[in-house]
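Step one of this worksheet: look at the structure below.
Note that this complex is displayed minus one protein chain, with the remaining chains in position.
Labels run A and B following the written order; every chain starts at residue 1.
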Amino acid sequence: MTATVEPSAAEHEVGKARIRKEDDHLITGRTKWTDNLVLPGMLHIGILRSPMAHARIAGIDAETARSMPGVVAVYTGADLAEEQGSLPNAWAITEDMKAPQAPSLAVDTVRFAGDAVAMVVARTAAEAQDATDAIDVDYEDLPVVLDLADAASDGSDLVHPDLGTNVSAVWTFDSAEAGTGTDVEDEIRNAEVVIERTFRQQRLIPAFMEPRSVVVDPTGTQITMWSATQVPHILKLMLAMTLGIPEHKLRVIAPDVGGGFGGKLQVCPEEVLALLAARRLGKPVKYTETRSESMQAAHHGRDQIQKLTLAARRDGTVTGLKVELLADMGAYLRLVTSGIPILGAFMFNGIYKFPAYHFACTNVFTNKAPTDAYRGAGRPEATFAIERIMDELATELDMDPLEVRAKNWIAHEEFPFDTVAGLTYDSGNYEAATAKAKELFDYDGLRREQAERRERGDTVQLGIGVSTFTEMCGLAPSRVLGSLSYGAGGWEHASVRMLPTGKVEVVTGSSAHGQGHETAFSQIVADRLGVPFEDVEVLHGDTQTSPRGLDTYGSRSLSVGGMAIVKAADRVIDKARPLAAHLMEASEDDLEFTGGQFTVKGTGASVGIADVALAVFAAHNLPDGAEPNLDSEATYDPDNFSFPHGTHLCAVEVDTETGFVTVRKYVCVDDIGTVVNPLIVEGQVHGGLAQGIAQALYEDAIYDESGTLLTGSFAEYLVPGAPDLPHFTTDRTETPATGNALGVKGVGEAGTIASTPAVVNSVIDAVRHLGVRDVEMPCSPMRVWKAIQAGQPTSTQGDVR
Amino acid sequence: MRVTITVDGTTYEDEVEPRTLLVHHLRNQLGKVGTVIGCDTSNCGACTVMMNGHSVKSCSVLAVQADGADVTTVEGLARDGELHPVQEAFRDNHGLQCGYCTPGMIMSTIDLLAQNPKPDEHAVREGLEGNLCRCTGYQNIVRAALDAAQRLQADESPRLERTESPQTRTDSSQTMQETGGAR
């Protein structure tokens, strides 16, 4: 029994820039990537992929392949047609949504270049590859559907002729119908100013650094799958449902996973195929994709055409917003493909007080790789569109872009605020974040420099871009997901195990792949239980260790998963309290728990949680009927989303002679509520910014007219390197979320969501005086240069001025 | 073909197919799975190792080409249980998230600092152009590299000094003359 020491605020783990626990094994190469795994007698899978975007499989000659050295089996779609089922889609956004059959191995038709056509299982990866190359497929061309607008129109060729249309679903939200606002058509009719713009969200590739990999071991009593996935729990459930394998006979493990960004939020054909091969052959199998395969066949992101109509008064007050989207599904609906645009539907109004809002989205099939979640998933698209068009409004009214925003945003005293899209924003302080960002950025100074450069006719022009964003995070309140017809809930699960030596094991259902859960969750538990940070071990990513969970995506790990841990830890304390009282022969009511110690008020007598844990292990001296167990679990389902927000300011230099854009300065002030670990938060923001800037300037998944992906490797798909990105200035304001006890909001996607419009706005701002109104993303040098040429009727193209 | 390659201080003699990439040999034959593969076009740099004192992408070298070479991977950096200063700098500056690019980033940083012990931010960014990271936006990697430079300045003990093998260094004027290289 020791004296209680009241920890000072400085001793709290939450808020400390703890160096990550995860890192020691990652910096020394003592890693557990899926592809590292070797099992006795393990076989290797090679997958033959269609080079055609749309074709009938007239025949497959695999005889040569079957006779090649090391080849154990060759499977075609026909071989597996009965057992492979259809890859799951969990989000029927409308009752009449058209969801095509999605075989893992194409049976009679391929629908995008990269569709799997045959699988070779061989003794070595090289032999599997050799045999894969020896398979001869006879394809009969079918018409290729690529253009999104054309695909949606009547009379188009069809990706799935059996569906009779390329339109999968039309989903609408209308504020007048929902009772959240007025009628948008009225507002547009009565508006003093109407701005109409069409923006293109280009197709992106998540480009996680670790290629997808899966190992399946069918020996023993359960089938065990290791996969480079973000979603081991969802994967297990979906494999069971898709393949009819009893759920309790499956175990899924996500070992070290090298990034995901939504790209590994999937039930992949390759995972199904590996499982089927292992089951048929009774041997462990491994499949690891190459980067080229990953670019072609793993799901892509974004790819929308966004038509916006904004109504406003001449004083800058916005009065209505109408959004008409075309969203490219690609060839099939993967896990949440259909719902991605819907995640954006509630965000187009951004931080602004629109009286009226209408959203309509048409989901369309094309002969391209399926789209699905990519960092931000729906929200970056929405944020881009609203932040771009707010700049257009400012231009139209000759107002400063920050002024027009301030005129319309929700003032901090107005929270909680019910938005026109039907959400309730719990908290925020847009004024504070913006003021801080302006100061860090030297907004006024850069505006002066911009004016001077314009005055001088400098060949290098300066542009300033603004993005005052919010996003809905912490996916998600289960009842909200239910109301949107999503196929699952949004809760998260945790358990906390007190070990006899006072060490703590925390089991979480979220599944980290670079986010630093082990560190951040340890900090939370250390504070909650009053144990040393080092004494907490966070376990995750194995459905045997962590039987319940909904995994990691949508910036949910802390605000949902972290809260489950808080609840479970509190239950440990609740269970320990009567035992501590018993040990001290005191009344439970007289105990208080701080700093890991139960103290009898007024006496100074105390017992530590570790002492209780040991006493529980021994179980020699417990109250009558007490269960010798402190371990507790909890499931947390949030009542509301969380709403991180922030102000991002970007200054670019545009070389008007070449169109080349250089980011000169980037300042962001994010408000993500309470911060558990500022080091991790900063890292998440940096990485998010890089991906958002990459969408603005560099990345684009381009198909040629035959449906071949031209950007099928890192040589063509321009993931920026260190020399291509600027130094970021990041700061924060801290307005705690009111919806959860931690006050946290989530930070995984903020940088990506906010930065893309800030950069594009700055590019346009740099050259607007040259007649440029818009530049399609990515703002490549050629596009910017051509926009300048087109904006300047007097110039002769091609001349050096 | 028979190859003899010294990896992280241990010499291994193995039979390899000529088509075996060095990185596959390291991972599959020698169990050096700390070195990883991120692409198939020599872009990402995740597989970077030191070969005879120079950073190379081990996916772009055949195992047979490495016959006789001295290779250091991320697994061979720590000495007597002590991390290499570059490893420490990556950890202390949060220079990694998922950690997949990290082995290559660390090896490239070591090479960069061997060639330019006092780089500025620009030189670090340029020096790491052969390595892609999708998580960090590079800012903390750059910070780690600059910090590592400081640590290495302070560190007296020789860390992975460049070794010039006879294969990569020859008296070029002499060899050229022997063949009349450019008659």
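Here is the rule we go by: a residue touches a chain if its C-beta (ideal position, glycine included) is under 8 Å from a C-beta of that chain, and two chains touch if they have at least 3 such contacts.
Keep in mind that, in the parts below, contacts and distances are computed from a predicted model.
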Hidden subunit of the complex - UniProt protein name among "Sulfur oxidation protein SoxZ", "NADH-quinone oxidoreductase subunit D", "Xanthine dehydrogenase family protein subunit M" or "ABC transporter permease": "Xanthine dehydrogenase family protein subunit M"
Omitted-chain contact residue, chosen from A:D174, A:D527, A:D724 or A:D765: A:D724
Of A:D79, A:D130 or A:D256, the one touching the omitted chain in the full complex: A:D130
Contact residue for the chain not shown (choose from A:T31, A:T229 or A:S292): A:S292
Touching residues on subunit B - with respect to the absent chain: 1, 17-21, 24, 40-43, 45, 48, 51, 54-57, 59-62, 64-65, 108, 111-112, 115, 126-127, 129-132, 167, 170-173, 175-179, 181-183
Touching residues (missing chain, whole complex) on subunit A: 125-126, 129-130, 133, 290, 292, 657-658, 660, 698, 700, 702, 710-711, 713-715, 718-724, 780-782, 785-786, 797-800
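Following the convention adopted for this analysis, only the chains that are shown with their structure count from here on.
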Whole-Å gap separating subunit A and subunit B, where each centre is the average of the chain's CA atoms: 32
Footprint of subunit A on subunit B - complex, ascending: 17, 19, 27, 32-41, 43-44, 46, 73-75, 77-78, 83, 87, 90-92, 94, 96-103, 106, 121, 124-126, 128-142
Subunit A residues touching subunit B - in the complex, by the definition given at the top: 19-20, 22-24, 26-31, 33, 35-36, 126, 207-211, 256-259, 261, 290-292, 513-516, 679-680, 682-684, 686-691, 713-715, 719, 721-723, 725, 727-728, 751
